[in-house]
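In this view, the complex is presented without one of its protein chains, the others remaining in place.
The first chain written gets the first letter, and so on, giving A, B and C; residue counts start at 1 in each chain.
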Amino acid sequence: MEDLKTRRRDKNIPQTIPFDFNYDVDELKSNCENLVGYIPIPLGVAGPIPIDGNSNIHVPLCTTEGALVASVNRGCKLLRLAGGVNTVLSSDGTTRGPVINFGDIQQAHEFSKWCESTDGFTFLKHAFESTSRYGKLTQVKPRQAGKQVFVRFKAHTGEAMGMNMVSKGTLEAISKALEEHFPNGKLVSLSGNYCTDKRASAMNWIEGRGKSVIAAAVIRKDLIMQILHVPASDLLQVYTQKCLIGSTMSMCIGGANAHAANIVAAIFIATGQDPAQVIDSSYCLTLLEEIDDEHIHASVTMPCVQVGSIGGGTQLPPQKAAADMLIGNYLEEESRAERLARNIAAAVLAGELSLLGALAEGSLVRAHMALNRK
Amino acid sequence: MEDLKTRRRDKNIPQTIPFDFNYDVDELKSNCENLVGYIPIPLGVAGPIPIDGNSNIHVPLCTTEGALVASVNRGCKLLRLAGGVNTVLSSDGTTRGPVINFGDIQQAHEFSKWCESTDGFTFLKHAFESTSRYGKLTQVKPRQAGKQVFVRFKAHTGEAMGMNMVSKGTLEAISKALEEHFPNGKLVSLSGNYCTDKRASAMNWIEGRGKSVIAAAVIRKDLIMQILHVPASDLLQVYTQKCLIGSTMSMCIGGANAHAANIVAAIFIATGQDPAQVIDSSYCLTLLEEIDDEHIHASVTMPCVQVGSIGGGTQLPPQKAAADMLIGNYLEEESRAERLARNIAAAVLAGELSLLGALAEGSLVRAHMALNRK
Amino acid sequence: MEDLKTRRRDKNIPQTIPFDFNYDVDELKSNCENLVGYIPIPLGVAGPIPIDGNSNIHVPLCTTEGALVASVNRGCKLLRLAGGVNTVLSSDGTTRGPVINFGDIQQAHEFSKWCESTDGFTFLKHAFESTSRYGKLTQVKPRQAGKQVFVRFKAHTGEAMGMNMVSKGTLEAISKALEEHFPNGKLVSLSGNYCTDKRASAMNWIEGRGKSVIAAAVIRKDLIMQILHVPASDLLQVYTQKCLIGSTMSMCIGGANAHAANIVAAIFIATGQDPAQVIDSSYCLTLLEEIDDEHIHASVTMPCVQVGSIGGGTQLPPQKAAADMLIGNYLEEESRAERLARNIAAAVLAGELSLLGALAEGSLVRAHMALNRK
Partner (left out) sequence: MEDLKTRRRDKNIPQTIPFDFNYDVDELKSNCENLVGYIPIPLGVAGPIPIDGNSNIHVPLCTTEGALVASVNRGCKLLRLAGGVNTVLSSDGTTRGPVINFGDIQQAHEFSKWCESTDGFTFLKHAFESTSRYGKLTQVKPRQAGKQVFVRFKAHTGEAMGMNMVSKGTLEAISKALEEHFPNGKLVSLSGNYCTDKRASAMNWIEGRGKSVIAAAVIRKDLIMQILHVPASDLLQVYTQKCLIGSTMSMCIGGANAHAANIVAAIFIATGQDPAQVIDSSYCLTLLEEIDDEHIHASVTMPCVQVGSIGGGTQLPPQKAAADMLIGNYLEEESRAERLARNIAAAVLAGELSLLGALAEGSLVRAHMALNRK
């Protein structure tokens, strides 16, 4: 604490930037060097929203963008009236992708084949898992480029988002493999941008990273009219032309949605996740489909929700409290991190429906205004 | 304030989530509905870093990820010793891309041609600019898809990031154009995901959005050894194999960098920018080139830095103070928002060099360890 | 001819590879060095198909893939019964994108700004157009990357596809600009992969290259049942899940179609176009939309159809005859190359509808078989 005050004085930090954390500041050293205070981010709450039978999930959203909380809240109401949201977790694993250089393409080829072999995988798994109690290596995917090999390691990381765990395990596994089996190989970089971490890549869209989750609801058309004030047909038209066609026109990766990133960013900041991972954690394919004359099936498919319930910012008491709120009650057998990812998807679904409704209504209102002017 | 307390009670917000903002809470209503408190994000400071002749810029970074501030700080030291950073602003404009539906492809074609004509542009510009004192429409780019037309409006928005300004102007311009000239056209959605906002798109990578900035420095190789503890040749190898080749292997958009998103996210949160816009604000092409036997030319090219110095979260006193710190002294004739963007790029350059050095050093250390074990 | 025979003997070319061109072999020297004969590609014909009021267009298709001609033919029949196809040309211009290196980012910035200025454009246009009677420079689009600048030159090239014309003009324009105005700039490569030519780029999808064309038809649902043997609703479902959603899942550029490339490749080979340009000439956004209870609106949007009616392979008599067939009668004021592009789009529309029908029917048949087995 004295450090902090001295540093504030030395750096001329103005008093408008607060520093009176109401918890143990010293622990923050592992989160942030050269600490001079904190920035308070307003926290709003939307919901409740029934998810997988748990009827009372509230969504904590840190935002300074007016209308976001209200919009998600309206979506939650629609989903509540529709009977709630179901979710699925389709994949789970954090990745690290080093690059290794060899003397020629034949050596690189042999290393690749070894990584894909049972022997190779067993060796790598053993070395990897020697570095952590929780990390479980599930996949090793080599890809040769000239005389280099990029290898994507994927591991279950328990309650943690797991970047550090996977980095440590990967470093050990690769180093041992090179030492014992491929002395001609040289680890050029532990991250070869083949992970990929904190950038928009097709790799992650196609392969997934972190938790891959899907959330869905079946919604009566009359509820859409009641809550969103637009006919379902208008909602579908906006959806198709914006999310499917517009995103194709502007060539997006994971961008076939209305505004998933707004909800993901707000929850990530509230719950202590890494905000730079919003980039692909917000990849989202929103799907709306008329399933019969009276109902719409709505879903969001999010392959890269990178969250943890321990480690990093999730350790800070306020962030932890916000995460607890979003996790709600959960089954014993499921991880809290997994539940977080599922419930984020449900919140995104709420946000998607609400904004699509607003856009459809905006056009509707405008059309009426135009009519009246004439 | 009473609202806030009542809401906390109703929603069972735990005391670990603070609510004692030391500034006027009522103003927050325009930033965040259903306010229940705030989440404090630790603020660290890196620097100083000399930018465009201003020698004393400090970089405010909100993060819970250990090592980030220290890493950027090390990069700042290297850039200080190298004599500082120069920047360029190559483009500036916020965009909105509505989708309009027509009866057939011929009507859509006529509308597109009109948008591209001098008459059309003049009409649209007049209508657009009637809605704001600051917004100046600079480009209208239609693209037909079947019988729909997507139009990308681009405008200077002064000190504001400008999404609301551009939305308002675009709505007015399109509505008037349809009413007066194209009654068969129907505005389907004010955002047709052709803007694009808060998603990873090639559109923004290629066309730019917000401020397009470049920051560069010339660095003596011995400084790289002194500060980063690696030979320049190792730095270049890691750079090439990770940033250029690795990013190509995993097919990134704007991902040819080491970890630009970490720095951008931390600054965006500190300075009240929209964190969902980190997605493409962190697009970054890092370039390292040996320019002679003794020097490296290092640069970052960031086409989509979407920042403002007024509006949204930048109005909150702590965020504003952090933004002031990063802006530092600036020339009268340049905008504060522009200076913010330039200095963000300089901070990213610091972060890039530092992490690339660390990755190169990590491999180096590992190679030594391996040698020793044998 | 004697050369050819000698070379065949020297290279041991087997007699199964024919060499009896029934036209002037010597002219071929400008098309193909080290000539040893020719490969005959079977030519089939589909149609006729009414396009823009011209009722009798036949589609020449060079293919060795069974079923392709028959499939396009079926689509032509559907479009004939539907009353034909309308087309639109939304843009036209061939591009070349050199890369120029400067001493620092400030110099590169000044060059970029100059390219965007009226003075700069006028200078470049004058120099460019001094190299050809037909090439008309229409756009110069610089983009800075560190201390390099990539510039995309776009020009109308009359009846030619125009790569050579644009290369020549660009070389002259850039060389003069550097000599007279930017002596510190160095032309590194006349093609900086910023054109882009013969590779899959988002640049071309977003900006277009060659002819950007759209073809559309309104089709009665009962005709879909009659010709394609599936209900329109099935066609729409296959379309949405394959072309829109599937292409998003696999992250395509310009891939939101059923099999546009098959038709484009077959026509390109038949009519002497450059087959390596099939890559983006086959970019196609297929759109099917129910416009009322009885009709479907179907369209293809193809931004990069790179064709010519003179130059390259189009000079060879058989290729020229095939091109004439596809061009048919055309209006005096339009170019033949433009008409070729429009009619290619119409043929693609035929192919799209037919294959989507076949896929829908296949699923239908399979469902029936499954029912029967039970």
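Please note the rule applied: a residue touches a chain if its C-beta (ideal position, glycine included) is under 8 Å from a C-beta of that chain, and two chains touch if they have at least 3 such contacts.
For clarity, every value in this text was computed on a predicted model and none was experimentally measured.
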Identified contact with the non-displayed chain, of B:F111, B:F128, B:F150 or B:W205: B:W205
Option from C:I105, C:V140 or C:L171 whose C-beta touches the chain left out: C:L171
Which of A:A202, A:M249 or A:L326 contacts the chain that the document leaves out: A:A202
Residues of chain A in contact with the chain not shown: 86-88, 90, 104-106, 108-109, 112, 143-148, 202-203, 205-207, 214, 216, 251, 253, 285, 287, 289, 297, 299, 301
Sites on chain B contacted by the missing partner chain, in the whole complex: 202, 205-206, 240, 244-245, 247-251, 253, 256, 285, 287
Hidden partner chain, residues of chain C it touches: 7, 11, 13-14, 16-18, 21-23, 28, 30-46, 58, 61-70, 73, 97, 99, 101, 143, 145, 148, 150, 171, 175, 178-179, 186-204, 237-238, 241-243, 245-247, 249-257, 259-262, 264-266, 268-270, 272, 274-276, 278-280, 282-283, 312-313, 316-322, 324-325, 359-360, 362-363, 366-367, 369-370, 373-374
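Assume only the chains that are shown with their structure count from here on.
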Inter-centroid spacing, chain B versus chain A (mean Cα positions, whole Å): 19
Interchain centroid distance [CA atoms averaged], chain A/chain C, Å: 39
Chain C, residues touching no fewer than two other chains: 202, 205-206, 251, 253, 285, 287
